[in-house]
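Missing here: one protein chain of the complex. Every other protein chain is in place.
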Amino acid sequence: MEAKALRLPALLHGGDYNPDQWLDRPDILAEDIRLMKLAGCNAMSVGIFAWSALEPREGRFEFAWLDSVIDSLHANGISVILATPSGDCRCPLCVDAFRSWLRDRYGNLEKLNRDWWTSFWSHGFSEWEEIDPPSTIGETMLHGLDLDWKRFVTWRTIDFMEAEIAAIRAVSPDLPVTTNLMGTFEGLDYFELAEHIDVASWDNYAGWHGRGPRTSPWTAWDPEGRDWRLASEIGFVHDLTRSLKRKPFLLMESTPSATNWQPVAKLKRPGMNALSSLQAVAHGSDSVLYFQWRKSRGGFEKFHGAVVDHEGTEDNRVFREVAELGGRLAELADVAGTGTRAEAAIYFDWENRWAMEGAKGPRNDGLLGYKEDCLDHYYRLWRRSVTVDVVDRRADFSRYKLVVLPMAYMMRDDTAARLAEFVSLGGTLVGTYWSGIVDEHDLCRLGGFPGPLRPLFGLRAEEIDALYPDERRTLTMEKGNALGFEGSFESRHLWEAVRPEGAEVLARFDADLFAGMPAVCVNSFGKGRAYYLASRNDERFLDAFYASVLSEVRPARAWPDDLPEGVSATV
Amino acid sequence: MEAKALRLPALLHGGDYNPDQWLDRPDILAEDIRLMKLAGCNAMSVGIFAWSALEPREGRFEFAWLDSVIDSLHANGISVILATPSGDCRCPLCVDAFRSWLRDRYGNLEKLNRDWWTSFWSHGFSEWEEIDPPSTIGETMLHGLDLDWKRFVTWRTIDFMEAEIAAIRAVSPDLPVTTNLMGTFEGLDYFELAEHIDVASWDNYAGWHGRGPRTSPWTAWDPEGRDWRLASEIGFVHDLTRSLKRKPFLLMESTPSATNWQPVAKLKRPGMNALSSLQAVAHGSDSVLYFQWRKSRGGFEKFHGAVVDHEGTEDNRVFREVAELGGRLAELADVAGTGTRAEAAIYFDWENRWAMEGAKGPRNDGLLGYKEDCLDHYYRLWRRSVTVDVVDRRADFSRYKLVVLPMAYMMRDDTAARLAEFVSLGGTLVGTYWSGIVDEHDLCRLGGFPGPLRPLFGLRAEEIDALYPDERRTLTMEKGNALGFEGSFESRHLWEAVRPEGAEVLARFDADLFAGMPAVCVNSFGKGRAYYLASRNDERFLDAFYASVLSEVRPARAWPDDLPEGVSATV
Partner (left out) sequence: MEAKALRLPALLHGGDYNPDQWLDRPDILAEDIRLMKLAGCNAMSVGIFAWSALEPREGRFEFAWLDSVIDSLHANGISVILATPSGDCRCPLCVDAFRSWLRDRYGNLEKLNRDWWTSFWSHGFSEWEEIDPPSTIGETMLHGLDLDWKRFVTWRTIDFMEAEIAAIRAVSPDLPVTTNLMGTFEGLDYFELAEHIDVASWDNYAGWHGRGPRTSPWTAWDPEGRDWRLASEIGFVHDLTRSLKRKPFLLMESTPSATNWQPVAKLKRPGMNALSSLQAVAHGSDSVLYFQWRKSRGGFEKFHGAVVDHEGTEDNRVFREVAELGGRLAELADVAGTGTRAEAAIYFDWENRWAMEGAKGPRNDGLLGYKEDCLDHYYRLWRRSVTVDVVDRRADFSRYKLVVLPMAYMMRDDTAARLAEFVSLGGTLVGTYWSGIVDEHDLCRLGGFPGPLRPLFGLRAEEIDALYPDERRTLTMEKGNALGFEGSFESRHLWEAVRPEGAEVLARFDADLFAGMPAVCVNSFGKGRAYYLASRNDERFLDAFYASVLSEVRPARAWPDDLPEGVSATV
């Protein structure tokens, strides 16, 4: 599928607009236009909550009000974005569809039973109809079923989306299509989904000015409230969204001030809205769009931030800040449509995540930390202003000089082969513990971990040990090691017993179970190198490690010098 | 409805009595009478758990044992209180009743859709039959529906209660009727319900001698276990219960010692039962009644405190303390039926609470603190022995010199008008942040907060910001301000940006988002004054603030001088 282009003359500025809530107040609809111009807004998303206004009774449609709103916006030079819904379904139709999907995938039950390893706990299926979706009241411990159900949900969501796209294409063949993604939402493989839309977009509700323990993706990364750790995490999501289509994306929703459903609905401080909006643009967004233009009088989000408050005038701090940003975005019109060239990539793969987090061990109850690991590595690149793509198993690794591969638990043979080719041609790979454990069926690799990556890293991983949250181990750099830095560092959570099979040992563990065994290795493979970190190490280590690796590899950076902590440059 | 009078010759002393558990032990029933006299008991509640003893099979009734018990009590000079059940129901009949109730209330669906703001998230109803009660498996985010369902539950409970009352009235037209209220139970609007009974009563299971964090209404207020904070909270509930009918109430249940279902079932220390019982009497109770007279041998509350233990004799500490209290209550017979005249009132409104706690923002997950705010303000009056009524939107404010109005989020036009009249005639009003936000349909006020209270407080509230649990802001009193005290104080949880429109600024915030903006204001309105607190302030502030306000307003106090912390006088 060839993607339809956006072709924007300027950056979009605006947000979700719900005139259907104010159809009996033409004075307010008129005031909206005046205020939009005052706020420097040139784009509005309409129809998001309008289903019942568009089809008030089954089969009775009313489009007149929408036509009128669109005409009015158009007459005032404001572009329009349109919308619709979806969700996770376990109705009998979807269960049937799941079974058909499995039948297409496996052909026969013998293969399915084999690939799902149903002999464990005597789970064998003798009829397709015996297979139900994973459920807390049914089967939840069959990893193959869990994984395939997640794959199916992505497939079915795309199927539904394609039906909607076809209806649009029938009347407007060149209209670009997007869907509101939700950052790193676990439930859908966004790389798969991205192949079916023209433009990627996402809704950013980052919890700026947050503090306290990290309890959700929307609360602050750092217990001390240093917003730059959260800024780095949001940078990761921007880069991920941009990487989905490898071109500019849209920031489809964000809040001008409070996000009312967070535990503590803190207001954005002066300047924060401009800062977070321009961060999106710097990472490749061609828009700054808000939820919402005007606060509704009722409903779940009546206290969510908006450009126009219940009070209704321009005389307030939030409106003034939005309007000022509108002016600055207008000055940046030339930025629209411009791209970025990354020479470093982080591997973040949905199937890997599903499989690893669905398994039992070596740490459970959300303690595994896959995404946290990706963010930790990303942060070291972000703080050195390295331009980064976020990629999955489908990537063309040859585009990059450096690929970071944290916890590559599920590793397909072909991905491993392409990574080996990337390194052999001169690339640098950074991998970690708990890699190469299962194949694409979630079956453990026999013959020694990290499975197909074993020759590439030049080692065998014998055992992995889990640590309690407050436990630490230490590693010490070998004298005169190739990384060029020395000293001792701390490890936490997970550490592995590794036996070199050609790799050079750069650091060793100091004590306990794996005393004296390698903690950091590097393997020369063809013209390139593959580093292997056998434990989850502290920030001091990662900082020193990437300082060394980057000085060697030299991928493209937005700013050539190191900046103070908390500051990153992005192009 | 004219309320039937209690006409008690003495304070009631006694409790729940379950002779139906001991019908095969006439020796125990006889012993009960001897012990009741020994304990100075003159009233027993019977029939509470007796349904299956009274109707052992559908339609077969056995009243003989009850007649015999009542005769025996009567012959020994002991009065009798009788009882029955109720609950929250979502059966098809109740769902139909809900729809009819809505139809009566709204007339047509257009008005209902408008008042519930169903356009948000496309929730519009096109048939009455589409409306179901709020449910975790259905609709939970439609605030108007939530609010009306709560109103309906109160209405239906009254309807059921009225049917029971009618049956009683048919045979005993002058018998006063009550129902066991549960303090500040969220689920029923007790002010509404009180209009349908003759006497208010409640069950007090305060967690005396408690400590640790406050996890429920029954655990201690104070992390250090200072029981006087809990005493003040219980004082609030006593005052609330007395205010429901504006006359003496009944303490219908309390424990003589342990409450067995609390996490830690601590015994009442020597004297605690007398102290907590006399507190009730001082606040207007005409009774001290216990759950339970005698411990049952089995069942969920077999270890709940009782006057008579499993051991069965009078030879134990608890019995001796109850008997001693019986003697003291007999000496206080003249107190029965006497009233209290309050000149200060705290506004505590169930609809306001439902709407505010049902909304999302500015703090969620139980962090809003409406009731806690009411208790904080009440404590400052309680510790100065000010006699206080607890009132809601129905109150005649002209009875008072001082009305405290914490977080009046839902404010009807007519209540606002009556508050304005109260102030204009010389009354003093103390209001706070997050007031005047929605109307009675839970729809946000347009045109600026605090909506209809804006002229009364002489200001506009522009933004409200939420703070994390450990965050604090400071405010500093203006030099020579009208309250007559100076210094800096801390705010927490919530603070608001306020713009004076005639109000005088008494204090300002020191730093961060609202630096320099007003923290405390007062507005002269007619002959009176309206104070506005723009943030939730610390105890030091409230103490100084109320010392100043009370010295000006001089409402009736039970003791003219300030007493040491932890001591309060009540009449």
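For reference, chains read A and B in written order, and residue numbers begin at 1 within each chain.
Quick note on the criterion: a residue touches a chain if its C-beta (ideal position, glycine included) is under 8 Å from a C-beta of that chain, and two chains touch if they have at least 3 such contacts.
If you're wondering where the values come from, they're calculated on a predicted model, not measured in any experiment.
Taking the complete complex into account, A:M141 is the one of A:A5, A:A30 or A:M141 that touches the chain left out. Of the listed residues A:P176, A:G448, A:P500 or A:G526, the one in contact with the hidden chain in the full complex is A:G448.
In the complete assembly, the contact with the undisplayed chain comes from B:A265, out of B:A3, B:I33, B:M182 or B:A265.
In the complete complex, the residue from B:G77, B:G187 or B:G299 that touches the missing chain is B:G299. Residues 114, 116-124, 126, 141-144, 359-365, 367, 441-449, 460, 462-463, 465-471, 497, 512-513 of chain A touch the missing chain (whole complex, contact as defined above). For chain B, the residues touching the chain absent from view are 18, 20-21, 24, 49-53, 56-57, 210-212, 257-258, 260-267, 269-270, 295-304, 309-312, 316-318.
One rule holds in what follows: only the chains that are shown with their structure count from here on.
For this pair, chain A with chain B, the centres built from the Cα atoms lie 48 Å apart.
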